[in-house]
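Every protein chain of the complex appears in place save one, which is left out.
Chain naming follows the written order as A and B, and within any one chain the residues start at number 1.
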Amino acid sequence: MHQVFKKPVSLKDIQTHFCPGCHHGTFHRLVAEAMDEFGVQERTIGVASVGCSVFLYGYFDIDVVEAPHGRAPAVATGVKRARPDSFVFTYQGDGDLAAIGTSEIIHAANRGEDITVIFVNNTTYGMTGGQMAPTTLVGQRTSTSPYGRNRSKDGAPIRMAELLAQLEGVAFSARVAVNNPKNLMDAKRQIKKAFRYQVEGKGFSFIEALSSCPTNWGMDPLSANERVGSEMCSYFPLGVFKNDSGL
Amino acid sequence: MARIEIEETRCKGCGLCTLACTRKLIAMSETITKQGYVTAVMTDQEKCTGCALCAEICPDVAIRVFK
Partner (left out) sequence: MTQRLFMKGNEALAMAAIEAGCRYYFGYPITPQSDIPEYMSRELPKLGGEFIQAESEIASINMLLGASATGVRAMTSSSSPGISLKQEGISYMAGAELPGVIVNICRSGPGLGGIDASQADYFQAVKGGGHGGYHIIVLAPSSVQEMYDLTMLAFDLSDIYRIPAMVFGDSVIGQMKESFVPNPRPRRELSPKDWVVRGKGSGAQRVVKSLYLGDGELEAHNWKLHGRYGVLKEKETRWEEFLLDDAELVVAAFGSAARIAKSAVMEARGKGLRVGLLRPITLFPFPEKAFRAVTERCKKVLTVELNAGQMVEDVRLSVARDADVLFYGRPPGAGSLPTPEELLVQIEKNY
């Protein structure tokens, strides 16, 4: 009998601070697995953002730079240009990437920086206590949209994976979820594909990862997991929106 | 013949593994851990096929699978 499933080497053996049922942990593991598979751990420089994902360095056994809120793609640009041989990825939430950091993500993507961006969309600001995010669904109640997101006042949620796929500089863009085994196995494939793009020097790759946030949604972990499939996936369709090199 | 090990100190009791197991072999414990969580427990090790879907879906890397 041998072990067929174990913790990836690139992930530290530490319990995360994430709430029960939060998909951040799963995405951390999938990213670490991809790192192991491509053997890039030793040359990886991760760029941590602000929000629940800030403790990246606590969980990944890799070199990490911490970026100001939203600025991870600019920091990653500086890192990659100065050290083109390193494997560089950012890991950002939706407040970070789709609100305060829209300028940085769009221009890093448009320049076609040879980096990988993992964007975790849980339709809310997790760390600050569940406020409305640019990705909050219409009608969704949050601590700053107590009457539900109002489309005419707050606008509609932003679909980043599709938006970025429009840019010439983006080589790969996909949206994935891990709410059931089928989606999860696909997420694993897409994350590895995004990594492959950078490993082969084929340009900017982007993964939008749909995640639950049981605590801030006011749900138990199983209901929150259910909501990812029922409500989020219908507005944020899973799929590949750009695959330049057909990897 | 397969076996899973659930690391009680890592499990936060979210229950996602109970959904992933196609044979419904995982249930939640009756007692709570030191950290205050009910944790996942294997109810029938003999029937486990070692598919590892429980471990794959676990956000806390709390499950090891042997085959």
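The working rule: a residue touches a chain if its C-beta (ideal position, glycine included) is under 8 Å from a C-beta of that chain, and two chains touch if they have at least 3 such contacts.
Quick caveat: nothing in here was measured; it's all calculated off a predicted structure.
Peer 1: List the shown chains that the missing chain touches in the full complex.
Peer 2: A
Peer 1: For the chain left off this view, which of A:86, A:131 or A:180 is in contact with it?
Peer 2: A:86
Peer 1: Touching the hidden chain in the complete assembly: which of A:26, A:77, A:140 or A:183 does that?
Peer 2: With A:26, A:77, A:140 or A:183 as choices, the missing chain is touched by A:77.
Peer 1: For the chain not shown, which residue from A:48, A:120, A:199 or A:213 touches it across the whole complex?
Peer 2: Residue touching the absent chain, from the options given: A:48.
Peer 1: For chain A, which residues reach the chain that was dropped from this view?
Peer 2: 41-45, 47-48, 54, 57, 61-68, 71, 74-83, 86-87, 103-104, 106-107, 111
What we mean here is this: only the chains that are shown with their structure count from here on.
Peer 1: Averaging over Cα atoms per chain, report the distance between chain A and chain B in Å.
Peer 2: That gives a centre separation of 26 Å.
Peer 1: For the complex, which residues does chain A have touching chain B?
Peer 2: Chain A reaches chain B through residues 1-7, 11, 15-16, 18-26, 29, 178, 180-181, 184-185, 188, 214, 221-222, 225.
Peer 1: What residues of chain B sit close enough to touch chain A in their complex?
Peer 2: Residues 1-3, 9-10, 12-16, 19-20, 37, 50, 52-53, 55-61, 63-67.
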